[in-house]
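Omission of a single protein chain aside, the complex is shown with its protein chains in their original locations.
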Amino acid sequence: MESAISVKELSKTYMVNERSAGMRAALRGVFRRKKKEVKAVQSISLEIEPGEIVGFLGPNGAGKTTTLKMLSGLLHPTGGQGLVLGYEPHKREKDFLKQITLVTGQRNQLVWDIPAIDSFEVNQAVYEIDRDQFKRTVDEYIEILELEELVRKPVRQLSLGERMKVEIAAALLHRPKVLFLDEPTLGLDVPMQRRIRRFIADYNKQEGATVLLTSHYMADVQALCKRVIVIHHGELLFDGQLSELVQQFTGYKEIVVEPKDRATDLSRYGEIMSEDAGRISLRVPRKEVPEVAAKLLADVPMFDLSVEEPPIEDVIERVFAEGKLETSN
Amino acid sequence: MHYLRLIRTYYRLSILNELQYRANLLMQVFSSLVQLGIGLAGIGLVFYNTDSLGGWQPAELLVVLGVYTLIAGVARSFIQPNMYELMEGIYDGKLDYTLTKPEDSQLLVSITRFQPWRLVDVIVGLVVIGIALNRLAGTVGAAQGLVFAILLICGAIIIYCFWITITTLTFWVIRMWDVFEMFEAAYQAGRWPVGIYPTWLQLGLTFIVPVAFAVTVPAQALTDRLTVPILVLALFITVLALGASRWIWFRGLKDYSGATA
Partner (left out) sequence: MADWQYRFQQSLGLMGLMFEAVIYLVVWTTVAQSQGGEVGGFTTAELASYYIGWMLVRNITTGWSPQWFEYRIREGEFNSALLRPVHPYFPDISHMMAGKTTGLITLLPTMAILALIFQPEVHFLAWSLIAMVPALILAFLLRYTLMYVWALTAFWTTRITALFELYFALEFFFSGRIAPLALLPDWAQTIALYTPFPWTFAFPLELMLGRLTPNEALFGFAMQAVWLIVAVIAVRVIWRRAIRHYSAVGG
C-alpha cells in the first residue's frame, strides 16, 4: 500500500540574524548583519501508512512543529522531500489542502464573536462540502462531542476545553484523510483531554485517517499512538513501537529528595540526575524504588521526598547524550 | 460561481455578527454625522472667505466631500478590518490557518471581516453627492454617471491594493502601525481637490498614497473636469495595482514560508 506520508531526508535550515547584546553590537548590526545558521530539522526520513496514528515526541524547539508545518504545506523545506498523499505539501494544491487539516492547541481558527455553528458554515463553503453530507457530519459531531448547547454560543463565551472541542469538530468537518495535530490538548483539564483523545481515536478508526500528533503529554501518546517518533535538535532519534520506548521510560523513576544538609552525598542510593536549589533528583530502577525510598527516609534527614515519573525532556536529553537508547533491565 | 458564494458566505457571517451590536449602528450614525458636519463647516468656512477654491465651486466641493466620505466608508467597512486582522495574523501565526485552507489566500484574507455598520458613510456620501448634483443644476448625463461609477470602483480597488500591499509589508517589517497612521492622515488631504496642492505633494498623493485616484478623479468625472488621458491613466493604474499587489502578496507568502527557490 502506498504510504500516506513519505519523508526522505527532510531538512529545514533558517538563517537567523545574530544579535549580541550591547550598544556596540547593535550599531555594528546596522551595517553588517551576522547570519547564523539554525538547523531546525536535519535529514529526517520516515514512512507512515494510511490509518496510522503516530506521535511526535520531543521537547520544545526540537523540530516537531517545524516538521509538521513542512508536511502541511506551511513551510518550504530546505532540503529533502516530503510527500503527503502523493502531493508535495508546499505546492499547496487545492486537492491536497482539501484532504488535510491542522489543529493547534491554544490557538483558535474559529471566529471569536460568532457562534461556532456559523463558523462551520464557512468551512462548508471553503471546503465545498456537499450540503447533505455536511448536515450529517455536523449532527454527528454535535452528538458525539456533546456540542448541542455550545455551538450556538459565541466562541468567546466558551471555556478553553469547550473551545477545543468545537475547534476539532470544525477542523474535521470536511473529513480529511490526514490530521496534523500540534499539541491539541495543551492546557486542558484531564477529563477534557480524554474526551478529545477518544474523539480522535474514533475518527481514525471510522475514517481510516492518518494522524500525526505532537505532544508534551505522555498520556496523549500512550492513549493514541502505537508508534512514536522522537525528535531532538532536529534529528530523528527513535522511530518505532511505543512499547519499546515506554519500557525505556518506565524502566526508571525519579526520586526527588530535599535533604536538610545540602552537602549530603546521595550517590550510593541511585544515579544523580540533577541538583537544583537543594533538591536532588535520583534515577532509580523502577523495581528498586520502594526499597531505596525507605532507606532514604530512614537514613537521611530531609525536608521532602517525592517519587516522580521522569520528565520526557530529561530522558530525551539523556538519550541524545548517550547517542543510543538504553534497554531497561 | 464558487468565489461569489464564498464571498457571500463570509459577508453574511459578518453581517449576522454585527447585527448583535445594534448600539454600534447608532454610534456610527452619530460619528458619520459629526464628520459630515466638520466637512460641511470646512467648506462653508472656505467659501465665507472666497468665491472659488482653485477653480472649484461650492457645489463641486460638495461632490468632493461626498466622494471622500463614500470611499472612506468603503475602506472602513470592507478593507481595513481585514487588513488589521491580517496584520495580527502575521504576528501571532494565525495566518497559518488561512494558509491551510484550499482557497486562494489573497481572497481569503481580504473577505473574512466586513463591518456593515460603517456603510453608513457610503450612504451619507451618496446623499451629499446627490444634493451637490442637484445644486449643479442637472448638468450630469447618463454617460457621465457611468464613467463616475466606473472611476469610483477603480478608486476603491486602488485603495484596496494600496492597503493590502502595505499590510503585506508586515511580512518583512514589524511596525506597520505607523504606516497605517500615515495613510489615515494623508487621506484627509482628499477632502480637498488634489489640484490645489503643490506638485510634489500631488505626486505623493497620486502614486504613494493614492488619494487622487480614489477621490479627486471620480469627482472630476461629475464636475466636467475629467480628461480622457486621466481616465485612461486611472484604468491603467487600477489594472497595474491589482497585478502588483497580488505579486507582492505571493512574494510575501513565499518569504513567510521560507521558500528559498
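Just so it is clear, A and B label the chains in written order, and each chain counts residues from 1 on its own.
Keep this in mind: contacts are C-beta pairs under 8 Å (C-beta built on N, C-alpha and C of every residue); 3 or more make two chains touch, one makes a residue touch a chain.
Bear in mind the structure is a predicted one, so any value in this text is a computation, not a measurement.
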Which displayed chains the hidden chain touches across the whole complex: B
Sole contact to the chain not displayed, among B:31, B:57, B:98 or B:165: B:31
Of B:182, B:203 or B:239, the residue in touch with the unshown chain: B:182
Interface residues of subunit B (partner: the chain not displayed): 23, 27, 30-31, 34-35, 37-38, 41-42, 45-46, 48-54, 76, 84, 88, 177-178, 180-182, 184-186, 188-189, 191-192, 196-198, 201
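Methods note: only the chains that are shown with their structure count from here on.
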Centroid distance [mean C-alpha coordinates] between subunit B and subunit A, Å: 44
Subunit B residues touching subunit A - in the complex, by the definition given at the top: 2, 5-6, 9-10, 13, 16-17, 20, 92-94, 96-97, 99-103, 108, 112, 254, 257-261
Subunit A residues touching subunit B - in the complex, by the definition given at the top: 12, 14, 69, 72-76, 78, 90, 92, 94-98, 100-102, 104, 107-109, 111, 113-114, 118-119, 121-122, 125-128
